[in-house]
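Dropping a structure here in structure tokens format, bear with me for questions.
Of the protein chains in this complex, one is absent; all others appear in place.
Chain naming follows the written order as A and B, and within any one chain the residues start at number 1.
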Amino acid sequence: MSEPTAPENALAVEVRGLTRTFGARKALDKVSFDLPQGAFLSIFGPNGAGKTTLVKVLTTLTAPSKGSARIFGLDVVEDAVELRERIGLISHNPLLYPDLSAEENLRFFAEMYGVDDAADRVRELLTAVELDHRRLDFVRTFSRGMLQRLSIARSLLHRPDVLFLDEPYSGLDPHAVEIFDSLMAQIRSEHTFVMISHDLAKGLELCTHALILARGKVVLSAPKAEIDEDEFTATYRATVGTGVS
Amino acid sequence: MAETTARRPGRGLSWRQFRAILRKDIVMELRTKEMITSMGIYALLTMVVYQIALSQAGTAFDPRTIAAGLLWLAFVFTSMLGLNRSLVHEKDQGCLEALLLSPVDRPVIFFAKAIGNMIFLLIVQVLTIPVFAFLFLQGSEYGGQLWMIPVALLGGAVGIAGVGTLLATMSVNTKGKDFVLAVLFIPLMYPLLLACVSATTAAVLGGDGHVQQFWSGMGLIAAYDAIMVLAAYALYEFVLGA
Partner (left out) sequence: MKQLRVALVMLVIGGLLTTVAFVMAFTTAEVQRFGTVTLSERIDTAFPLQEVTADGYRYERPWFSQKIFYFHVPVAEASFLVFGVAAFFAIRFLMTKRKEYDTKSRIAMETAIVFVTLTMITGILWTRAAWGVWWEWEPRLTTYFIMTLMMIGYFVLRNSIEDEERRAVYASVFGIIAFINAPISFFITRLIPSNHPVVFQSGFATSNLVPFILGQIGMLLVGYAIYSIRMNEERLEERVEIMKEALEG
């Protein structure tokens, strides 16, 4: 086995022939791509293209049928437990308990990750996402934008190296998007990002690498520098048409 | 791999996670009192229905002979209510996914949820029994030893919570949550309830050989708990992974 985090090749994500089938259905079909450390990957594709399945495999929630995926050299199946300590997820679902306060929610997840300086870390993050004044309020009283900010704080508790974003902009009003963007800009330099997006413009604006999936296959995978935007948009439009029913 | 193995969660972390999940469930329950109130009110309603069922039984009828059966019936139905709620909390905002993303061994989730459910069920049992006794057993004599009742309650609660947690985790992801839970839960509970009713009846009635009947009932409860909770524990990881 190779050294997990050899700095010279510095690959954050390494996906090789990733296939996930159930019976005749192929959710992922021989997906391969690399992502260097510090990159921002946007995954595009129509509904049912396998975007969510891909992220579920990369976040260790589902096992692949064939092929492999490694994040910082850690295999998503064999080293799942170690890997979970190095990844975070911000979903369109807040993944927070409505009947606990903001602070209690973060304290709970800090315990789950075994964060040592839990109390300080929670305060620090609440301040960072500007929710310190609401820390004792129940999450059920929060607006969509506040939930998303708290969700960012939750995902950063254990200082992950890779952050997965599953359509984080859905349901956010323009103001909330602004705050979200500024928060993302703050943490951008320290993490590698993998984002599922429906919003082509937004996804392209943020990314350094782009990937289009359709029917479980990679249609296009390239660094942004090599992408011709018009051509890319045309490819994207064409694949959305071939959505699986 | 030195760096990564150092980060591997040890026993200490599992224990910390277990306590965190359990504490979170208890805090949430103390705050909303959703499970206890719904289960408690449901238990009271059951008592009213029992009164109707027994209304024509006549004065010669000794309610002690069916007291244990009625009690366990109330427990099994109220427990389904609680189990369903306990897992709905996890599912509603996708929190279960967040739990699974954390470096937690899956059995920790099973045991934490199951023990939380067991505690709530025990609380409802302890609250229901005096009410039941007050409503139906006045003037009746208690035949056995008093310690037998809590022993039987605990034995039953272990099985209900263990198997129930597995089934409720599945049923919250189905279309007809409560109905599916009932259809899966009651047949699996059948042998346990039968043994529980036998042991509890022995405790209530007393008389010749009641100690022996109680212990043979408890033996069967223990066997059921051991086998079925072990099976539920082994299968839980598959359910979480789906």
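FYI, a contact is a pair of C-beta atoms (placed from the backbone, for glycine too) under 8 Å apart; a residue touches a chain by one contact, two chains touch by 3 or more.
Fair warning: this is a prediction, and the values are worked out from it, not measured in the lab.
Enquirer: Among A:T19, A:Q37 or A:S65, single out the residue that touches the unshown chain.
Expert: Only one of A:T19, A:Q37 or A:S65 touches the chain omitted from view, namely A:S65.
Enquirer: In the full complex, which residues of subunit B touch the absent chain?
Expert: Residues 163, 166-167, 170, 173-176, 179-180, 183-184, 186-188, 190-192, 194-195, 198, 213, 216-217, 220, 223-224, 227-228, 231-232, 235, 238-239, 241-242 of subunit B touch the chain absent from view.
Enquirer: I need the residue numbers on subunit A that touch the omitted chain, in ascending order.
Expert: Answer for subunit A: residues 22-25, 63, 65, 215, 244-245 touch the chain left out.
As a working rule, only the chains that are shown with their structure count from here on.
Enquirer: With touch defined as at the start, can you tell me which subunit A residues reach subunit B in the complex?
Expert: Within the complex, subunit A contacts subunit B at residues 4-5, 59-63, 74, 79, 81-82, 84-85, 87-89, 91, 93-100, 104, 108-109, 111-114, 154.
Enquirer: Can you name the residues of subunit B that touch subunit A in the complex?
Expert: Interface residues on the subunit B side: 1, 3-5, 7-9, 12-13, 16-17, 19-21, 24, 27-28, 31-32, 89, 92-95, 97-105, 241.
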